[in-house]
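Of the protein chains in this complex, one is absent; all others appear in place.
Order of writing sets the labels: A and B. Residues in every chain begin at 1.
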Amino acid sequence: MNDSSPATPPQRSSAPVTAMRLMDGGLIDRSRTLGFTFDGTRYTGHPGDTLASALLANGVRLVGRSFKYHRPRGILTAGPEEPNALVELRTGARREPNTRATTIELYDGLVAASQNRWPSLQYDLLSINGLAGPLIGAGFYYKTFMWPAAWWEKVYEPLIRRAAGLGRASGVADPDHYDKGHLHCDVLVIGAGPSGLMAALAAGRAGARVVLCEEDSRLGGRALLDGRRIDQRPAADWVAAIEAELAAMPDVRILKRTSVVAAYDHGTFAAVERNNDHLAEPPAFAPRQTLWRIVAQRSVLAAGALERPLVFPGNDRPGVMLAGAARAYVNRFAVMPGRRAVVFATNDDAALTVTTLAEVGIDVAAVVDARSEMSPAMEAAARMASALLITGGAVTRVRGSLGVEGVEIRSADGRKTRIACDLLCMSGGWTPNLHLTCHQNNRPVWDARLAAFVPGNLPSGMAVAGAANGEMSTRSAIMRGAELGVAAAVACGFRAASPDLPPTDEESTSSSPLWRVTGVTGKAFVDFQNDVTVTDIGLAHREGFRSVEHMKRYTTLGMATDQGKTSSINGLALMAELTERSIPDTGITTFRPPYQPVALGTLAGHHRGKDFRPTRLTPTHAWAAERGAVFVETGAWLRAQWYPESGERDWLESVNREVRTVRNAVGVCDVSTLGKIDVQGPGAAGLLDFLYANTMSTLPVGRARYGLMLREDGFVMDDGTVSRFAPDHFVITTTTANAAKVLQHMEHALQWLRPDLEAAVVSISEQWAQFSIAGPRSRDVLQRVVDSPEAISNAAFPFMAIAETTVLGGLPARLFRISYSGELAYEIAVAAGYGEALIRAIMEQGRDFGIAPYGTETLGVLRIEKGHVAGNELSGQTTARDLGLGRMLAKKKDYIGRVLQERPALLAGDRPALVGLRPVDTGARLRAGAHLVASGQEPVAANDLGYVTSVAFSPTLGHWIGLALLSGGPARHGERVRVWDPVRSGDVLAEVCDTVFVDPKGERLHV
Amino acid sequence: MRYSLTTLLGQALMGNRGWRQAWRRPDPKPDYDVVIVGGGGHGLATAYYLAKEHGLSRVAVLEKGWIGNGNVGRNTTIIRSNYLLPGNTPFYEWSLKLWEGLEQDINYNAMVSQRGVLNLYHSDGQRDAYARRGNAMRMFGVDSDLLDREQVRAMVPYLDFDNARFPIQGGLIQRRGGTVRHDAVAWGYARAADQRGVDIIENCEVTGIDVIDGRAVGVMTTRGPIKAKKIGLAAAGNSSRVAAMAGLRLPIESHVLQAFVSEGVKPLIDNVVTFGAGHFYISQSDKGGLVFGGDIDGYNSYAWRGNLPMVEDVAECGMALMPMLGRLRMLRSWGGLMDMSMDGSPIIDRTPVDGLYLNAGWCYGGFKATPASGWCFAHTIARNEPHAFNAAMRLDRFASGRLIDEKGAGAQPNLH
Partner (left out) sequence: MRIPCCYCGARGHEEFTYLGDATLARPSTEIGAPADDATAAAWHDYVYVRDNPSGRHRELWQHTGGCRAWLVVTRDTRTHEIHGVEAARDVALAREATHE
């Protein structure tokens, strides 16, 4: 062994100097300085930096702690695949846990903190977990924490939960807002590296509508990172020229900071644009992020490739970095990721890292090429960098805990050399970034030459270009990008020609895999974030978790925030080795959307708070609000629940007054929310006969009839009224809740079940405002509103009459003498826009008769007093007979539900059927949802007789009343039942009675 | 090998080199007393209880892929017994009781975590519907409590109480409900069944069912024919395909349900919470990820993938309920095939083919049922008649009208 000269000591992370920044180069704006803090220490950086590059520029290498062992971790990558450098970004309500420092664009005032450590990043007490490694290997928790049994939930689990998770969520509402949008294009290009740019250019020049999405804030992809020349100029200049041309094309849309995260069927993609994440907070009224739903005829995936780490002991120490990332920091950010480097690689691509580091003055101490044969490219690079070249060698150990201090290298002949360094660049080769090709269950295929999976079958319309397709050189990427851009445009009907292909540098992409360094001891990490080591994979194998999916689930490999981007291939290669199968035989775990983690706020867009769902307002909403109505959400509608008057202490007092007003004088209620459907045509009557359980074709013109609709399975679907305005013209109403469903049901009947019927149906719910005017004085009021008062006398316009008429001096209206309340009552409908005018007129004309408006509560009390069924009874679990409506069922016609309602269980005598309930102690309260057992019986399931469906306090009777579904039904009238409601501490006796509590003979309807 | 503190420490000291396979990898034998088709949670649990409760060890579980590949490994891990109808409640309560004793029974820690399941209500009608359900549960001796708005706020203060489109009025809580580490259920049952002699045979796809004179006598598989005295189908989303091999058509459609997990964060959500004004349920795993889901995609599918509108719908519900979720990131989504029955409830029964038994129709509620489903299916197979717990879960209930339709949605699977 020999020790070479010591490296520069690692930088203290508190040093507020940008010690590692190069004097020139890079795509940063040195003219401006941005201040930021990390773990409370102030640093500076420049526009163009990421948080990661700025931290490196300041000499900060220790950035985070791992999930299980709390190992010190640094920055592994320069991109979105980063597994280690996760931070809590921002503070307060905007705190974002687990944010990758490598993707955070630096802004002035940025605040970030490390996570999953206590008390500090440098001294983390839970790092003792590392010592317990043998006890807490893969899947240990399944085998333990079982003794004593009670301790699991009281002791063990709380401890585990506290230790788990990485960053902390803000815990308070996200103050930002989010947008959504649709984009339609001919060609979607995903990724703006050399191949993506060429694809977009080719398709754009052909005139295709192109959307080009780039995850980064800049176009260029690897061209910005590698420092090569394209088109005989610096690659960044070539990128800028292409970008300028694309930007000038009217049908090309460039979306930067936009990740295409999912590929759905038929050319539908989800993309996330980070509109304002590069600012401390979004400008006023601007979204933080936008979810784009992109529909494309053709797509070109040009997402590049991801570099693989090598697996050896200590490969996770801060200062161990992917080779491509190291040169990215130099080339793009003008940062030295270290002062003295060792490069450990299996491929020629890393030679570029060697020369890049050397060019900016980083001392490359050694180049360790794992391949046994000398690589000319590597040899040339090592010579240029004056570095020791060790062919057939391996890094076997990393010295340093909070940061790399040196490495131990084993030569091909087994000799070991120690070299001091503060940077270890590693490259295990490149894996095509083919995530999106697999979202529709396609599987990638193994390419033995590349030692990588490449895209297999592709989603329809998709093609893959460049490194994502295994075309690893810039030249091949450019060529294929242009080719696929042309092909995509042609497929969309454009004439296209390939752009001239720019000359590129020579490059060697020769590579040979090394899945792990053998003959070593110590923790060698496969999945960095989740702390999955080679040992864990061995254990999974030993215990039979050998399928890649079992291995993943048992060890948690690939389940961290990077979803295996840096770990999954290495993991399955190790399992393949253990099971002595090939890698393709071992298989690969499934790629699932999203490709990058997506904020839930983005997926929700504006649909939160009051805007979660649309709010429908009735035509009289403004008027009701003016009167101080209390509103209630009923489905999508906001309806007046009651109208308090001064001096009333609670809702019950208001509702009682409203009920009494209707029973004794007159009330008015907006019932516009009822579904209203217009049915016309020679087949209209036949259609309604088919849809309703009772007969409608016999309904005379000018009359209305109550109707009951069943589902085909024989249960009640909905009820409402059917009014016949002409032989071939009906208007039906539905319940508010079922308006849309009934319309669909009718259209289904008409277009599919009974195409023989010539009829048309259309919703007119929105077009008509409709009010119920109910009470003994309702005719008096109405006669002052309609233009022909004599036409609505009791004789001229009896119960269940309907008519088209005019009100308020010529305003067309429809009048229905129907009653939900059991009183003399009418419903009147006018064009929705006149609704407010009409209700004001009704209130004005009704003042002399003591009119009051009433809301949904009173509506409910009135109907319960009359025993009418509503949503609570039309539960989808009840038949017409259960509801006491069996007599309505027609016997001489076919209708939906006719046959299956006759099934034995639907006719059983012990089925719960509708009854009324009155409390024995009239002071007792009934509650809906209470169950019923026979008086004196224990409240156990075997004695369950049914439940209370609806209750109301009846001011007419002076006590609570209820409707219930009771086994045996009306046969039990007069019996006493226990109304048992333990969840609200209720247990009262009630007498079973008829469902009609007020005016059982229905005389008031006809006065 | 029994898991105990001694084995754990011993293994740690010897570098964990002595752990053995959690279950064997036997080749299929030519014949068995019982063959279970489907190596998911229900199939594995059935095999375990056949061995444990009925002394049958000549039992094989045939799995076309790897065990636990089905819905037991792709659900939102919720367990509960807060059902409304008497055909369901005792069954799910029995399941919950089995969960409560599971780790001791099978010597495997599946992390049964009784964190409480809270169903929120947003209207008077919904409150009363939950009261009806809570009361029904109490009648079966199941714990349930109806909470008002302030009680809910004290428990989960981060919900949107102030600006909600559908204001939270309260909730029904079952405190014994909670979550379980889903994969571990499959592995734990597999290991326990294996220890009792059950052959668990992976990568063995059933390609046919031998029916002779109305009696099932064996199966054809990709690993050769296997004879069996009795055959139990526990194939979830593939139930229709497998049943068709015996000439049966089922009251089932296969639909995709998506589920989601966020990046891991420090403890944030302690309970299982379900939204009452949209389809959304969420909990936090012991590992820190928020696990959540919503409605099925809504059309027949055998494609194990979901669609974007449902992803958005789930996120919208999540944000409407918990606006603190905005900056947390969805890490992964996945889809499973749900065997949606025509009334939303399962079938555990004999079939018109002698010797062939059916366990299907779990819709998207099968995970919580795993122990009782296995226990009852084992009973039904071994005794050739259902246990009282699954007596209502009959295949002929659609003909008779004895439906178990919790929602009253009718014969349309995508509404359940």
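The working rule: a contact is a pair of C-beta atoms (placed from the backbone, for glycine too) under 8 Å apart; a residue touches a chain by one contact, two chains touch by 3 or more.
What you are looking at is a predicted structure, and each value in this text was computed from that prediction instead of being measured.
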Hey, which of A:Val731, A:Leu900, A:Leu932 or A:Val998 is the one touching the hidden chain? A:Leu900
Touch with the missing chain holds, among A:Lys154, A:Arg649, A:Lys892 or A:Lys1001, for A:Lys892
Write down which of B:Ser254, B:Ser333, B:Asn359 or B:Ser373 is the residue touching the left-out chain. B:Ser254
From A:Ser372, A:Gln751, A:Thr922 or A:Ser935, the answer for touching the chain not displayed is A:Gln751
Hey, which subunit B residues sit against the chain that's not shown? 238, 240-241, 249-254, 298-303, 307, 309, 342, 398-399, 411-414
Going by the touch rule given at the top, which residues of subunit A touch the chain that is not shown? 264-268, 293, 295, 440, 460, 712-713, 740, 744, 747-748, 750-753, 755-756, 891-894, 899-900, 902-903
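Throughout what follows, only the chains that are shown with their structure count from here on.
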Whole-Å distance, C-alpha centre of subunit A to that of subunit B, is 23
Flag every residue of subunit B that touches subunit A in the complex, lowest number first. 3-5, 7-9, 11-13, 15-17, 19-23, 25, 65-66, 68-69, 73, 86, 89-90, 103-104, 107-114, 122-123, 125, 127-136, 138-141, 144-146, 158, 160, 163-167, 172, 181, 183-184, 187-188, 202, 262-268, 277-278, 284-288, 303-305, 307-308, 311-312, 314-320, 323-334, 397, 399-403, 405, 407-411
Of all residues in subunit A, which touch subunit B in the complex? 67, 94-98, 134-135, 137, 140-147, 149, 152-153, 157, 160-162, 164-174, 176, 178, 180, 262, 264-265, 268, 270, 291, 293, 439-441, 535, 539, 542-545, 547, 549-550, 553-554, 556, 560-561, 563, 590, 592-594, 597-605, 607-613, 615, 632-634, 711-715, 717, 871-872, 875-877, 900, 903-906, 927-931, 939-941, 943-944, 947, 980-984
